[in-house]
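One protein chain omitted, others in place.
Chains: A, B and C, in written order; residue numbering restarts at 1 for each.
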């Protein structure tokens, strides 16, 4: 059960929406272009008690905040009696992270913390974060200690639309603004840190040629149209909905080698998940031909509520979609996100433009 | 009723049965891109359309009132595949049910058998006071018609509200078919409105179904 | 640009009343005889309101006045120990002769008899529907309060009760009138007129109704038909007093049809029957692309008005729509119907600047 499950729309509305979104180009209820996002208001470092934080809200009042807190934790399973003298090189190689060093929780008002939809959201967000295996490595302090990072993602408003992209973008900004105190100790001794916050380095170093936290975008398809940042109403008529997580790799020379293209971001596809479209549980419309409340024939009809008979689709009447989506449609959705200069590119550009602090 | 045509073998969900222009979809099938597919695991039946309506008194399964009634109906049924088959009560079905609870305005029943299928799950039904019998509706009292534990033959008249199907016993052959007295004995019907205990000889009021 | 991310703004500029309001509360807090100030303030505030420029805002627990000459109205209470009138909601003070009341800034819709509302069916019961009209309670629509198909004057039968779901089912939208109120604030609706009934061929948008200045306000006309630009044909607009808005392709109203055909042909009952056939249809008519675009544009105007704190009524919406069409024509590139974010602000500025 996704948080978008209980959209109650009338069959006539659904039929209208579906028709409008299937046009080329689609007409969205709010007039946006297919790839256009709702305008966002964003700020970072709003919570002084955290290592990093961010807030994003939509014009309709949907609002999310993310706080990142880091704690020093003893690394489990370290056998302290290894006496080898490693040297820096070796130590660098040992730098390895474990997925359990990151704890990510999502809270959606009105949903239990162990609700399946919340678990699904949390799994999706942490999956993207840990996918490349590089993130947990950033939390390594020495062989005996590591940072444990707590990401608390809270939706403040009730979920007016499927909150995934909002939560993901907020998490992205919060992680960008996250700083860990500068380590002053050396080697495997108990760590101690510089208490000058201004000197604390960013978890994701500022600059150009570095990695960035992942973003997860919600994409849906209606007919042949691909629509980004869908609202609740639009999701209710979707044929297929995908959550696509995209990361940005460090732009080293190797990734662009042999390509004659202009240097752009080198995006990485981290995860793709189908989100169960709520369209499958929408109420079907009744064609006029079989509507017993239609016309004078009503009183004559013997069986007013006989089971819906299997029939061909009628124009202007909503029917919940059955089955899945063609593989080609799925591929097109992912392609649209990733293509050079495509949506993911522009979203990352816009996020980069957000001032930290 | 029409006779069934060649009994084709087994179908599994998603199996192509034929073009939608050659058959009418029956239970257990669905249309996808102008073709008929099976939606159940079961045996395929093709039923030729009845030539004339004939002396069919009982309400038959609804077929689309649309004109191409000449097409044979193809259906996939679970019979023979598994003795367990769950069906939903439909408007017009005759059901057997047990009275669970009586209230001044209605009797709550559990539907046990729908048509000739024993149901696995318990579907709740409701017999409202105005649906108990066809005449003198305003003088019907639920407690003079049903008692908890009675087995009732009734007809489904509506899909009802979110919880229950609405049932009616407003025909002669519908009503209580099995009742137990307060003393705990199985009673026999003596009139259209009374059951009697064979041992104590006491009568109890019921909406009695006319025995076949 | 598919995405715009902006930094938060300090204060929304649309209602510059914030300064005034803070002045009021400051004076209240600092001086003991703040009530005297305020007394002077009330007529001032209302005179200002005539110019439709500013509001004075009170918060719950704030003393409005302790002068016994005033009477307390909605949104206020008199504390037991004193005779001071205290606000119980956050909102603007309204004065009617000697009656002081506070109109809440944000509130759920409170139904009043005669209101035209748009509602959504959330539950079907044995003899009535429960309808979400955005109020604190669900309204109810009894089966006896709708027009039955096959003639308005047809008697309600048991069959109708059994097939109640074929008239309105869960999720269906309808336009209705508040017929009656219960003492607990629950409303009873009716659709016993051909202008009420099930909605189709359009889109729905919910805005806050009856708020402090923004949202749908009660006005002369809640329902009208307007000619859309770009050859989209006429559109029907229903502004429910409860803030639920319906924008759809214009369908010949049954009344008009009747009037039209009455002169031409015979008996009226037949006509009514034929007219009422589409009453409970959930099948949309064929809607042209242009019509869909203009419907979306109007929906955009509605949301832009609300997001910028402006009221939504016929005048504003029609003016806003023409402004939006003009904006789209002046802009380069293809006709853009999007009215969110900055474009919405532009639109609001153009409207308030007049």
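Definition applied: a contact is a pair of C-beta atoms (placed from the backbone, for glycine too) under 8 Å apart; a residue touches a chain by one contact, two chains touch by 3 or more.
In this section, contacts and distances are computed from a predicted model.
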Hidden chain of the complex, named as in its UniProt record, picked from "3' exoribonuclease family, domain 1-domain-containing protein", "U6 snRNA-associated Sm-like protein LSm1", "General transcription and DNA repair factor IIH subunit TFB5" or "DNA replication complex GINS protein SLD5": "3' exoribonuclease family, domain 1-domain-containing protein"
Touching partners, among the displayed chains, of the absent chain: A, B, C
Sole residue of B:12, B:134, B:183 or B:202 that reaches the chain not shown, by the stated touch rule: B:12
Residue numbers in chain B that touch the chain omitted from display: 10, 12-16, 28, 30, 32, 37, 39-43, 78, 80-82, 84-86, 88, 120-124, 159, 161-163
Residues from chain A at the interface with the omitted partner, ascending: 1-2, 76-77, 98-99, 113-114, 116-117, 119-120, 122-123, 127, 131-133, 242, 247, 249, 255, 259, 266-276, 280-281, 283-284, 307-308, 320, 322-327, 330-331, 334-335, 338-340
Chain not shown, touching residues in chain C: 123-124, 169-170
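We take it that only the chains that are shown with their structure count from here on.
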Inter-centroid spacing, chain C versus chain B (mean Cα positions, whole Å): 48
Residues of chain C engaged with two or more neighbouring chains: 162-163, 165
Where chain B touches two or more other chains at once, by residue number: 158-159
Interfacial residue positions of chain B with respect to chain C in the complex: 130, 157-159, 161-162, 166
Partner chain B, residues of chain C touching it in the complex: 123-126, 158, 162-163, 165
Partner chain A, residues of chain C touching it in the complex: 1-9, 120, 122, 149-151, 157, 159, 162-163, 165-167, 169-173, 198-205, 273-274, 277-287, 289, 292-293, 296-297, 299-300, 303, 307, 336-342
